[in-house]
Structures are given as C-alpha cells and as structure tokens.
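Pasting in a structure now, in structure tokens, and then I'll have a few things to ask.
Yeah, one chain of the complex is gone here, protein chain that is, but the others are all in their spots.
So that you can tell them apart, the chains are marked A, B and C in the order they are listed, and the count of residues begins at 1 in each.
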Amino acid sequence: MEMELQAMYVQILALVIFAIGIIVAVSRRNVFFVLMGVELALNAVNLSFVGFAKTLPADLSIAGQIVPLFTIAVAAAEACVGLAMVIMIFRNRESVDSNDFSNLKG
Amino acid sequence: MLALIYFIILGVIAVGSALCVLLSKHPLYGALSLVVSMLSLAGIYGLLGSPFIGVVQIMVYAGAIIMLLTFVIMVLNAGRDSKTPRFDKVSLFVIPAAIVLAGLVGFVMVRSGIAFDATTLRGSVKLTSETLFNTAQEGPGYFVLFEVIGLLLLSSMGAAVLMAKKRLGTDNEEEK
Amino acid sequence: MTNLPLWFIPLFPLIGCIVLGAIALISSGSKKGPSEGFVGALSVLFPALAFASVVLLSFNMPEGGIRATLCNWIDIPMFKVDIGFLFDALSRIMLLFVTGIGTLIAIYSIGYMHGDRGFARFFAYINLFLFSMIVLVLSDSLLLTFLGWEGVGLCSYLLIGFWNHDINNCKAANKAFIVNRVGDIGFLLGMLILCVVGGSTILNYDALTSFISSIAAGGYAEGADVVKAFFNALFTGTFTPDIVVPILSIAGLCFFIGCTGKSAQIPLLTWLPDAMAGPTPVSALIHAATMVTSGVYLLARLSTMFVQIPVILDVITWVGLLTAFWAAVAGLFQNDIKKVLAYSTVSQLGYMFMAAGVAAFDSSIFHVFTHAFFKAALFLGAGAVIHSLAGEQDMRKMGGLLKKTPVTACVMIFAFLAIVGFPGFAGFWSKDLILERLYMSGPMGPFFYVGGLLTAVITAVYMGRLIVLTFFGSYRGSKESEAHIHEAPATMLIPMVVLAFGAVFAGWLWADSMGIKYFEEMLAPVVGAAQAVLPHNAAHVNPMVFAGLGTLAALFGMGIAWAKWGKARIPAAKGSSAPQGKMATWTFFWDYVHGVVVTVVDAIAWFVDNFVDKIVQFAQWLVASIAEILGDGVASFQVRKVRLQIALSLAGVVALVIVVLLTGGLI
Partner (left out) sequence: MLLHLLVLAPFVAAILMVATSKEDPKSSSRLAFLFAIAFFGMSIALIAGGNQSTEAIEWFRIPGAKGPVYYYLYSHGLGAWMVLLSTGLSLVALITARNTTCKNYRNFAIGIFALMGAMNGTFLAADAVLFFFFFEAMVIPAAVLIAGFGGKDRAKAAMTFAIYTLVGSAPMMVALWYLISQADSGVLLSLVIALQNMPEGVQTAILVCFLLAFMVKTPIFPFHGWQAISYSEAPAPLSAILTGAMSKAGVFGFIAWIIPIFPVNVSVYNTLMWLGLLTALYGALMALRATDAKKLLAFSSMGHLGLAVAGVFSLSEAMLPAVLVLLVAHGISAGAQFLLMGIGERMTGTRELDKLGGLARVTPVFGSLFGFVAILALAIPGTAGFVGEFTVLLSLWDMGPLPALVAGLCIILSAAYMLRFVQKVIFGEQKCEVTGTRMTALEGSSIGIMGVLLLVFGMHPAFITNALHLFDDQAIEAMAKLTNALPATADEVDENGAAPSSIPGVDAEADENVADDNVADVAVPMTEEDFRQLDSNLAANGFSEEERANLIAQLKAMEAEDSAEAAAPAAAEEGGNK
C-alpha cells in the first residue's frame, strides 16, 4: 500500500481534536478554558467537514467547503456573546469558576 | 507522500497544542496554544485543497476570536486558576467517556472505508465566492444564509454590547 | 271585515308591549317619567283593539272555526312544526274574556298604578302577558301553545316581582316561575311522548284528534299495564304498538302535571298564594281570571285524548276534589284579604278540574268563564279597598267600609253572591252544573258530589267572613288612617262595575235548570264528541234537586259566617297577617312538601359542591403533585455542577453509540 494521505487520517485527526476539545470544555472549571474547548471542538468539526467534502465528486464537494465558513462565523458570534456573559458574571460574582455559575438551576 | 509528511507534522502540532490547552494552568497560555493549534489546522486546510477556509481560519479564529479572548482574560485579570485543580472528580467521567466515544466512532469510521475523490473541486476564493453569492440558481441558495449570518453577527454584537454596558452603568452608580 | 287575519289579535298587544317597553326604557333615565295619560291611553288601546278584533271575528266565525297557518317554525328531521292559529268555539270564548277582562283591568290599572315609577314598564308587561295568553289559546298546535304557556309564566314572574326592590317579592316571583317550570317540563315531556308515538305532526290539535280517533277506532289493548309499559319504555326506549294507549296515558299525565303547575293544583299550588305579592290588578288578571285557567283550557283542548285514558281522568278528579277542599279550608285561616281570594281561586280551580275529570269539559269551561268575572271583580274590589286604606291588606284592621266605599262594597257583595252560588248569580249556574255532572259521573259520583257540596259550604263561610270583616261592623284600624279612607277613582270603579254585571248575569248563558243551553251548544263542536265517549250514569235526577241543595249550601255557609263574625267583637290585630299554629300547618302543608324537595336538591348540590367537586379537585391535585414530585426528583439530578451534567450526557451518548453498534444500527 502506497503511503499517501488518506481521507481517513483527516477524520481521525478531527476526532482526536474533537475529543480533546470536549475534554477541555467539560473537565476544566475555568470558564475561559470552557470557551476554548468549545472552539477546539468546533474546529475539529470544520476539519471533518472539509475532509468529507474531499471524498465527494465535483460539484457535490463545494457544500462541504462552504459550511465551515458559516461555522466560523457562528463561532465568532458565540465567542462574542459568551465573553460578554463572562464579563457580566465575573462582575457579579468575582469568579471564573463555572461551578459557581448556577443561576439556571431551579 | 510529501502531503502525508506535511500532514503528520501539522497534525502532531495541532494535537500537541490542543493537549497544551488541556494541560495549561493559566488561560493565557491556553489561548496561545490554541492559536498554534488553529494555525496548524489552517495549514491542513491548505493541504487538503481548501485554501480559502484556511485563510479565513487564520483571520477569524487566530486573528479575532483568540485576540478577543486574550484581551478579556487580561482585562479581567482573573485568569489565574490556581485555587481550582485542573482535574477533579468530573474528569473521571469525562476523559474516559470522551476517549471511548472517540474510539468507538473511529472504529466505525475506519471500517467504513472512505477515500478522496479525484474530481473534487479546489475550494479557491473564486469558486467559493461564486457559489456563495450565486443568486441565479434555484432556491434561496447560500446567499440568504449568508445574509442571515450577517444579521446574527450584528445581533450578537448588539447583545454583547448591551450586556457589558448595562453592567458597567450600574457599577458607576454603585460607586457614586 | 270577515277576513280579518287571525294574527291581528296577538299582534296588537305585541306592538303595545314593544312600544311601551321602549317608552319605559327610554324614560328610565329621566326623573319624572313619561306622561301617565299618554302611556295609559296606549296601554288600553292595544288590548282594546285586540278585543275588538276578537269580537269582529266571533260574529263571523263559521261552525268549524277558522284555521290559518302563518309560516313554518321549526323544520328539522323528525320535527316539523308550523306556526298556525285556530279560532274555534273554545278559543273564541277564551279570547273574548281574556281580551275583554284584560282591557278592563288595563283601565283599572291606570288608576291603581298612578304615580308608580314603573308605570310604563307595568303596562308593557301587561301587554306582553296578553300577547302570550292570546297565543296560548289561539294556537293550533301544542308547541305554539307552549310558547304562550311559558310566556304567561314569564309575565307572571315579571309582574309578581314587579316591585323588585323588596327581596320577598323576588322570591315569590322566583317560586312562581320555578314551580311553573316543573309543570312546564311535564308539558314538554308530554309533547315529546306524543312526537314519539305519532310524529311531530300530531302536535297539531286537528291532527291529534284524528290520530286519537284512528286509534280508538282500531281498538287497543284495554287492560294493558300502564306502569309496566312505562318502565319498559323507560329502560328500553322502545315503543310497541300495543302500548300506545298506556303511553298516551303517560303523556296525558305529563300534560296534567303541566296543568297543575299553571293552574295551581296539588301538588304544585304553593306559588299562587305567594304570587299575591304582585300589584292587585295583576292578581285579578293573571292569578284569577286568565292565566291560571289555562290548565283547564288545555284539558278541554285535549279532551279527545283524555277521554281515551280514563285512568288519568280519575286522577284529575281526585286532584281537583282534594285541591278544592284543601284550599277552601286554608282560605278560612287567612287574614290577608288577597290571600283569602288566592285560596278561593285555587279552590274554584279545583272545581273546574273536577268537572274536567268527569269529562264535563263544557261545564268546566263555563265555570272558567263565570269565575273570570266574579273573581276579577272580587280582586279589583279588594284592590280598591287596599288602595283606599293606603296599602293595608289585613282584614282584621278593616271593617265598616260599606258606608265609606259604597260602590266597592256593592261590587264585592255581588261578586260574593256569585262565588258562593246564590241563586241567579253567575257562580250558581256554573257550580250547580259541575255538581250535577259530578253526581252523574259514575259509581263514585255521589261521593264527589258530597265533597263538592261540602266545599261549597266552606266557600260560603270564608267568603262570608271576608265580606263581614271588611265591610260590616266598625272600623278597626288606627284613627289617623280612618280619615284618609276614600272611594277609588272612576278609572278603577268603572271596570269593577262592568265586571260586577258580568258576575251577576254571565251565568244566564247556560242556565241549565231553566233550560237555557246556549253555552253548551256553542262549545259542542269542540268538546261534544269527546264528552259523548264516556258513559254517564243513566239515573236521572231532577235538576231542581241539585239547585235546591246548592242554594241551601250557600245559605248555610253564609249563615255560619254571619253568626261567627257578624256580631263578634274582633280584637285589633297585632303582628303579621299570616296564620299561626295549626292553621299555619294546614296552610303551608304543601310548602313543607316543596321545602323537602328543595332541601333535597340543596343537599345534593351541597354534596356535589363539597364532595364530588373536592374529589375531582383532589384527583387533579394528585396528578399535579405526582408530576411535581417526579419533576423534583428529576430536578435533583440537576446538580449545581453544569459540567457534571455535560459529563453525564456524554456518558449517555457513549452508551447510545454502544447500543447502536451492538444492535447493528437503527432498524
């Protein structure tokens, strides 16, 4: 078997980054890390999109390369609002520990 | 062959810096590692034949989002997370679960046997923008979506400004 | 003028009602109210027009009557009824005195209601009442009669509660309406039964008559068990042809229940004495002369049906007898002048039902006719007395009014002689006739006769008491009030005098023992055939014997009254005019019975409110709390740690993926 770049490798890389992103987002308590973890996971998904797009013939492959653009835009919006919230909450509570954020609990 | 080598190098950097994010103590370090990870991912995009996404990735992620993050961390000056441990009991769930999940999905994917297609189009700026702004095609296409995203960005910006501003205002009053 | 349309008759009072109602409504804002002269003229005009059209039609009526179908009313599958009018001998006689007396009483009311704030409203109601009453007697189908039937009940409600700021009047009005409603449901069910037996067409009187005669001609299961058939129908809902007659009996009973409600017979009679809370002209018009006799009218109208169901006729006779006797005794105990007259009305209605019960429908209608005159005269006289005494109704505080209000006294005394059956006066002829028919009715005849005669004696006693206490002796009220006693104005006196004439002479239309049978011949086309169905006692007795016995009874009763109250010094009354002690027990016996029913309903309502509803609420609460507890239980997983949540959901995803992999994917 020739040592060429396989579509599978891209997906596996995406998977690994995604897993790390999830772990960062969930297991770290600092909200900044939570945000960063989410960004990582989103990036992994983008990568996966592009990787899959390249397995499709001609015209069909465009969609998979357009969608990441939107994802990036949404991620930007998310970061924007998320950081604003962090500022707000921090001013209220003087803390960045997500364990202290439980306003939504009934 | 060459592509594979580049890919392995970039992939290792990406994964490594991602792990740095996971393990770093101070969020500032985390943010910097994240930038590295993003950059290497941008390289992979280029490698895969989607240079436009790679460029956008650098500009938006590395340029804007992470900058924003960094600024906020610095402004708040509350980034130090020394009191809280990096991993706690929850991590006992999360890490194995995520690894198992990744393993399972990977297992399935490996067996599915996907391969690159030779006829696939290169995601150049020209092609991308033509597809994005093509209003002639049937149905609404991406154009409307693009506009909607614009709106989303605008509104999220507005929301962010409102939230931050209101809090600042009350702070001032309290000071008085 | 011969082809004057029938619908003109009800139309006039209806217009009157609308016009006067509009005046009342518009003027309600102003302080002074509308001009009484104008309103009074209008309110007499419309009944008078109706009366005039009835008279015109009466002269030109062909033998078989006039029928006119106006339009379709209800037209749905299974049920088609037209609005139509039937002007025959029976409705003619009813209409004549309804509109005639209605007009007279409208004139009287102008004087009586003078200065009342609700002047226009009162006459609007009176006109509405006349409209309903005319529809009741003029309609050619049971359903339209029912419209009038409930319409008069409604007007009765409105007029009893006319002075509605006193809550007691309202309660009396409510009672009248609700008790009548019970009877009305009887009427309604009767109609339903007829519909089921013969389709909606037989609600029409003519069709009903032919239907009944076809059944009678076809023969029917004579001895069929009515009760069994009824329960069979009740639970299975099926009607086999051989139980048509028993079913008809049930229908007849239902109609009779309707009649007991409207005509204040046992057991639905308690509302009539209470109804005296209304203005006196109302008592005269509605609760003496016209509305309460509509039950008798209905029996006569359905005579063809009733003679086929003798069981129910027996029931009617018994109820009539008991009512007549009971009410007469209760009349003895009353001190309120209007209450005496109310019980007297109930008692006289009992007579009419007895007559109807022995299939003497013509004589019962005749009594309705004469009774309308003398009872209206009595009530109007009582109204004049109350008017002159500024609202005093207790007879124990009256006395010696003969000299102060001579015209009123004369009118009342003439009417009194008529009601006790003094020879020559109206009541004599009609009551005599009823007693005679009772005697001839069959094996039980003599018993009924004795009961009727005894009641006649008591009637003479309590009416004598009323006259003696009111007009003879010396005045027992306070000195100040004595100075104000005055004769009523002319608008009140003229109708009274006219009615008194009627009370004296109306009986001569059918002076049976003198051989004058004009009234009987007139009614013969309507009820004659029906009355011939049932066999009569063959033994013929000289009518003079009955006349003599009747006269004796009247004289005897008057003698008792004079002996007991004529000379005695009656202490000035204190406290309420209601009877006390045993008298109260007798008077209010049926009120107690009704009270039990009302209490039972109240108790059920209380039970429903406090138990059933609580159980439902409890069940609701239970479901809600279970949901809440479950929710709380689930919410307790909702630990403060957001991250733990996500971790758990992640674990869940893993589990799901494993399951999917192991089972080989979705089906």
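Throughout what follows, contacts are C-beta pairs under 8 Å (C-beta built on N, C-alpha and C of every residue); 3 or more make two chains touch, one makes a residue touch a chain.
The shown structure was predicted, so the numbers you read here are calculated from the model rather than taken from an experiment.
Colleague: Using the whole complex, pick out the displayed chains that touch the missing one.
Modeller: Over the full assembly, the chain not pictured touches C.
Colleague: Using the definition of touch stated at the top, determine which of C:96, C:178 or C:583 touches the missing chain.
Modeller: C:178
Colleague: Tell me which of C:311, C:514, C:612 or C:656 is the one touching the absent chain.
Modeller: Within the whole complex, the residue contacting the unshown chain is C:612.
Colleague: Based on the whole complex, identify which of C:45, C:147 or C:315 touches the chain you can't see.
Modeller: Only one of C:45, C:147 or C:315 touches the chain omitted from view, namely C:147.
Colleague: Of C:8, C:79 or C:562, which one is in contact with the hidden chain?
Modeller: Touches the omitted chain: C:79.
Colleague: Touching the hidden chain in the full complex, which residues of chain C are there? Just list them.
Modeller: 24-25, 28-29, 71-79, 83, 143, 146-147, 149-151, 154, 157, 161, 164-167, 170-171, 173-174, 177-178, 181-182, 185, 188-189, 192-193, 195-196, 233-237, 601-602, 604-606, 608-609, 612-613, 616-617, 619-620
One rule holds in what follows: only the chains that are shown with their structure count from here on.
Colleague: Express in whole angstrom the distance between the two chain centres, defined as the mean CA positions of chain A and chain B.
Modeller: 5
Colleague: Using the average of all C-alpha atoms in each chain as its centre, how far is it in Å between chain B and chain C?
Modeller: Here the centre of chain C sits 91 Å away from the centre of chain B.
Colleague: Using CA atom averages as chain centres, what separation in Å is found between chain A and chain C?
Modeller: Distance between chain centres, rounded to whole Å: 88 Å.
Colleague: Which positions in chain C are in touch with at least two other chains?
Modeller: 641, 643, 646-647, 650
Colleague: Going by the touch rule set out above, which residues of chain A reach two or more other chains?
Modeller: 22, 26-27, 29, 99
Colleague: Which residues of chain A touch chain B once you look at their complex with the stated criterion?
Modeller: 2-13, 15-24, 26-30, 32-33, 35-37, 39-40, 43, 46-47, 50-59, 61-62, 65-66, 68-70, 72-81, 83-88, 90-92, 94-97, 99
Colleague: Would you pull the chain B residues touching chain C in the complex into a rising list?
Modeller: Contacts found on chain B: 90, 93-94, 97-98, 100-101, 104-105, 108.
Colleague: Mind pulling up the chain B residues that touch chain A in the complex?
Modeller: 1, 3-4, 7, 11, 14-15, 18-19, 21-22, 27, 30-31, 34, 37-38, 41, 44-45, 47-50, 52-53, 56-57, 60-61, 64-65, 68-69, 72-73, 76, 78-79, 81, 83-84, 86-88, 90-91, 94-95, 98-99, 101-102, 105-106, 109-110, 114-117, 119-121, 123, 127-128, 131-132, 142, 145-146, 149, 152-153, 156-157, 159-161, 163-164, 167, 171
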